[in-house]
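Shown here: the complex without one of its protein chains, the others still in place.
The chains carry the letters A and B, assigned in the order they are written, with residues numbered from 1 in each.
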Amino acid sequence: MQLDAKIPGGPLAEKWDRHRFELKLVNPANKRKFEIIVVGTGLAGGSASASLAELGYNVKTFCIQDSPRRAHSIAAQGGINAAKNYTNEGDSIWRLFYDTIKGGDFRAREANVYRLAQVSNNIIDQCVAQGVPFARDYGGLLANRSFGGAQVQRTFYARGQTGQQLLLGAYSALMRQVGTGKVKMFPRREMLDIVVINGKARGIVARNLITGEIETHTGDAVVLCTGGYGNVYFLSTNAMASNATAAFRAYKKGAYFANPCFTQIHPTCIPVHGDYQSKLTLMSESLRNDGRVWVPKNPEDKRRPHQVPESERDYYLENKYPSFGNLVPRDVASRNAKEQCDMGKGVGETGLAVYLDFEDAIKRDGKAAIEKKYGNLFQMYEKITAENPYETPMMIYPAIHYTMGGLWVDYNLMSTIDGLFVLGEANFSDHGANRLGASALMQGLADGYFVLPYTIGGYLTGTTLEEVTTGHSAFKESVTSVNDSIEKLLSINGNKTVDDFHKQLGHIMWDYCGMARNDEGLKKAKGMVQQLREEFRENVLVPGSKKDFNQSLERAGRVADFLEFGELMLTDAISRQESCGGHFNEAYQTEENEALRDDENFCHVSAWEFTGKDKEPVLNKEELKFENVELTQRSYK
Amino acid sequence: MNWLASTLLSSIGKKLMMAITGLCFCGFLAGHLAGNLTIYLGKDAFNSYAEHLHSLGPIITLVELGLLFSALVHILTGATLFYQNLKARPVRYSVNKSAGGRTLGSRTMPYTGFILLVFIVLHLINFHFIDKTDTTIYQIVHSAFANYVYVVIYVFAMIVAAIHISHGLWSAFQTLGANHVKYMPFIRGLSYVFSIIIVLGFGFLPIYLAYIA
Partner (left out) sequence: MTKTINLNLKVWRQKGQNKKGRLETYKAVDISTDMSFLEMIDVINEQLTHKGKEPVAFDHDCREGICGMCGAVVNGRPHGPEMGTTLCQLHMRHFSDNDTIVIEPWRSRAFPVIKDLAVDRSALDKMIQAGGFISINTGGAQDANAIPVPQEAAELAMDAAACIGCGACVAACPNASPMLFVSAKVSQFALLPQGKPEAAKRAISMVREMDRLGFGNCTNERECEAECPKEISITNIARLNREYFKAGFLSAEK
């Protein structure tokens, strides 16, 4: 299929304005005749539900947790970017656009990224008006900080809890609409299928996680805001319930999945400390401003850090990248940590960690200064590890943090299924092959507050929607297939738990499709995933019953999807014979070990089309055209 | 519902009534104690204080009615709170442990309150609703505390009152919204000081009358 991104014509800066003018409007009186289903209540889903309801649409909103306020957007720490230029440093919409598209290693659409930069300012206005308590200067105006290596201070923040505050803002707007009755809220529901009738998304099938009942809901459009797929690695900084099921089942119904191999690995997480570990915790990357990263020079050096003399320490980032030193971008820092550990120079009990040492910073600036900057982070580190980072160097290791890939969407955020819109981390659109710090919050809210409310109207006016009920055969088929797969999972009654399989899958993905990849490993992993999937289908043990609050069953469904999705990631990684951003194929690197793009052959979005269970998917390409920026090679020496 | 009723009968409104009537009692106790201290000046001083008080006539009746009304409000609201709060947790924890917020006073408010109610009835029977035609108030008090059982009851009641006040006084300020980082430590201190004044001031009187005077 020829993918049409529906990018409006005209100069870059005018595209969005022109598009909004060209989109047909839905008469206010007619909006109440439409019913929109929104799945997920993070920044994208929460803001979209509220904004659609404010416009007059009837909205049904679903979330997997007990309350819409728990979505994992809440865990974002650092901040949100906007091109306000309050700091008078010469920031502009164009600069934010350029930084974002370059940071994404030129694998995102110009028009989408420019629009994102344009609406970034409206987001801040909106959030302040909602009562989000952003940090302020003594004069009472908003404070900004620099973040993620940006050369201007454009990041707005609320202590280390920016994601929480923005989410609670969107949540409160959503709750207001629930109160008015315009939004009907369905918490503790898991979407298990999209219902497509005459080529259009017309409803969903969801499981009530308390009663186990399979419910059907009709709608005139479906909006997926279900986050990323980082938990395919088992250990990640994602929440425990974060999963790919909704997106993956949409993929099986005809939505293309774009760039699944683009995953982001964050360099400063607290290392893994045992097999029982359930998740990883991120430490803000601001720590690298003052901490020095090192490992012992000699492999298998098991001495305590203080016993390793200065001459036997390898400050590998400073040595290798004299100008950027410890501040190299996330992907570079992560890969180098892995390289050191692969050489046996890793520290800690598992050998999978490197030191982040504040001794010099404390000597230089004093303990008080360091405490002021990082006190809360040091405290969090101590709570988890029981080690005092003022005295002993921190141990850190990279972890999966964000996934840039997602369902393919056009400029209107609509997938290849008509009427199925995808927002936030669940879509692929704005971050290319690598996301910059403080950009995820911006994108989620941009999609939900300021993009979808316009574009969905354009779809609804431009299409004819016949009356459908949940009695339609498509709903019945969907319910049957959902029920069958649930019963299958419960009937296998094997020997290994869901977590056993999930952990195994995570190891495969991390080892072969993690920070550095090569063709041989990827192909091997593909075989391993297929094999593991077969074993899962014969030997998984899922206790309990289906008509009950059954958390094992919930996880089993998600892991079953991850076992299929993992293979899709590997397929994508194999097909992309270049390195870019988070996708680093060892065969393609510069002399300086940086990702080497192949703009001639791979300047495209890889959108995968489902062809049948366990069959090879078909690759569709959307060529990326860069008319406004010049494609350059990153270097940090 | 009428705005006043709906405001006062809400959970915060009920607390407001508890706080205001409680503060009235604290004020009354302070006045009562000041008067009672005249006992230390001898029986004539005490009797003349009592006579002076009675000569105020309608003012006293008004104050008495006010106190009675406050008591009714305090008791009825307190009982409602106690009942509602009990119902709010139908299944109790099998292990209960405080994180350090609760105090002896806060933990026992309904129970100390009930004991005080019983005591007040007894106290009124002893000293208020008693035939005072042929005797002076000093004689009544003196003869009552000749019985050491009364001494024990009164001292015990004053300890209970102090415990009740140790939470009630600062709590009233908190309920009225008067919690400020600068002043709250002082208010909490005041609650304890006031409780100690009550227990020493009132509690020592029976002992003084029984064994010293």
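Rule of thumb we're sticking to: contacts are C-beta pairs under 8 Å (C-beta built on N, C-alpha and C of every residue); 3 or more make two chains touch, one makes a residue touch a chain.
Note that this is a predicted model, so its numbers are computed, not measured.
**Student:** For the full complex, which residue in A:His19, A:Arg70, A:His266 or A:Arg576 touches the chain that was left out?
**Tutor:** If we include the chain that is not displayed, A:Arg70 is the one touching it.
**Student:** Give the residue, chosen from A:Glu89, A:Glu349 or A:Asp511, that touches the chain omitted from the document.
**Tutor:** A:Glu349
**Student:** List every residue of chain A that touches the chain not included in the displayed model.
**Tutor:** Where chain A meets the chain not shown: residues 47, 50-51, 54, 65-72, 74-75, 84, 86, 122, 124-142, 158-159, 161, 164-165, 168, 171-173, 175-176, 178-179, 185, 187, 210, 237, 239-241, 273-274, 276-279, 281-282, 349, 383-386, 449-450, 453, 497, 499, 541, 543-544, 548-549, 551-552.
**Student:** For chain B, which residues reach the chain that was dropped from this view?
**Tutor:** Residues in contact with the chain left out: 3, 6-7, 10-16, 81, 84-85, 87-102, 106-107, 109, 167, 170-171, 174-181, 184.
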